[in-house]
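The structure appears below as structure tokens.
As you look at this complex, bear in mind that one protein chain is not there, while each of the others sits in place.
Up next, subunit A:
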Amino acid sequence: MKSRVAYFGVFTALALIFSYVETLIPISFGIPGVKLGLANLIIVIALYKMRLSEAYLLSVVRVVLSGFIFGNYFSIIYSLAGGLLSLTAMACLKKNDGFSVMGVSVAGGVCHNIGQLIVAMLVVETFSVAYYVPVLLVAGVATGLVIGLVANGMIRRLKDIQL
């Protein structure tokens, strides 16, 4: 398709807008660090609509740009670790025919949290955050499921777009 670059731009813009919308939602679930991960919705869709290399590029561009705009040096490192681990896990599950978009997204949500937790352990040089794992696992399943269901609907309706 000729307009790959244009589509990539649209996906990047969408991911950024969702990052922004996320900062507007005051839901904190009472647990620090747990977010809905709206921008991941775009990454999941990109995974199904673009080449894998482009999905990775989108993920990195999204994290760096939204980090500069809404976050800081720390948030970029965290999001990058979470985003890349998450995308890698999702790409692996997607290759396996036994998983639907929901399953792929759940794996992505969980791995996103695990990636961030690993960086947190490295930064503060302690493993004591490990007690936080159950919370992050369950939160990852819940947010991944929501994102997966929405992504599922969108991918189905965007069936004419395939980059």
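For this structure, a couple of remarks:
Criterion: contacts are C-beta pairs under 8 Å (C-beta built on N, C-alpha and C of every residue); 3 or more make two chains touch, one makes a residue touch a chain; residues count from 1.
The criterion applied here is as follows: contacts and distances are computed from a predicted model.
Choosing from "NusG domain II-containing protein", "Lactose/L-arabinose transport system permease protein", "Stage 0 sporulation protein A homolog" or "Sulfite reductase (NADPH) flavoprotein alpha-component", the protein name stored in UniProt for the chain missing from the display reads "NusG domain II-containing protein".
Contact between subunit A and the absent chain runs through residues 28, 32-33, 72, 74, 93, 96, 98-103, 106-107, 110, 120, 123-126, 128-131, 133-135, 137-138, 140-141, 145, 152, 155-156, 159.
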